[in-house]
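For reference, the structure discussed in these notes is given below.
As you look at this complex, bear in mind that one protein chain is not there, while each of the others sits in place.
Let's turn to chain A:
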Amino acid sequence: MSLHSLKQGIPLAIEGLYKAFGSRQVLKDIQLQIPTGQFVAVVGRSGCGKSTLLRLLAGLDQASQGQLLAGMVPLDSVREDTRLMFQDARLLPWKRVIDNVGLGLTGNWKPKAQEALAAVGLADRAQEWPAALSGGQKQRVALARALIHEPRLLLLDEPLGALDALTRIEMQQLIENLWQKHGFTVLLVTHDVSEAVAVADRVILIEDGQVGLDLAVDLPRPRHRGSAQLAALEAKVLDRVLGLQPEPAPEPKWEEVLAPVRERRTAT
């Protein structure tokens, strides 16, 4: 079986989703319909609940209230078709790269794992230990590990957050290419708005546990990074984020995200 014989993506329906940790409401009445094969980016300030949403979708946490549906059936019943990529690669350091890719598989999975590694450009590193790889390469292995299961829904929890700018763009393009080839549904959580508008069909902004903005990114691919249209969309999202809170945000992480955008704006 090859990686190309993929099933269709999962259409996702999130209905009246609530999540509370103790007395703190993290998600309040999230409603979302995501059609098959859509590439959705979820953005928001840190602590807004975007990662919680992803963990609920991945089945790592349980919702307080509400429904997660894959088409007509509960998302839990298609758990095998859902794969999550974490912010850190989470490779098992005691398994060689290829064995990490084949984690949880039985039977003759080696050729398939080799193929998955080739798809992320690391075919020649199969026999190395994860410790010998760079951060970007580790994330590629994690991507191969997710893809070998032929997921119909790929959940990405800021998987590129720790990478340098160039590796990051490469990874975005790699994920975009693989998504175009295989047609799975993607939910990418990111704090980088420019990344969100560059790769996604649709950008969803989560504010205070609710959907604050649902923006279609209707631009042809491949998209040219730094184009005026992308910048306009990015500005739209950022204005919304900043408009809510006119004072400068206290969080340094957010500042880091905004700094390059501000520079670009003052330059043009």
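Rule of thumb we're sticking to: contacts are C-beta pairs under 8 Å (C-beta built on N, C-alpha and C of every residue); 3 or more make two chains touch, one makes a residue touch a chain; residues count from 1.
Here, contacts and distances are computed from a predicted model.
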Name the omitted chain as UniProt records it, choosing among "(2Fe-2S) ferredoxin domain-containing protein", "Oxidoreductase", "Glycine--tRNA ligase beta subunit" or "Sulfonate transport system permease protein".
"Sulfonate transport system permease protein"
One chain is left out of this view; which of A:Ala131, A:Ala165 or A:Ala228 touches it in the full complex?
A:Ala131
For the chain left off this view, which of A:Val73, A:Leu92 or A:Ala232 is in contact with it?
A:Leu92
Quick one: which of A:Pro35, A:Gly59, A:Gly135 or A:Gly161 touches the chain that's been left out?
A:Gly59
Which chain A residues would touch the chain omitted from the figure, given the whole complex?
58-60, 80, 83-84, 86, 88, 90, 92-96, 103-104, 129-132, 145, 149
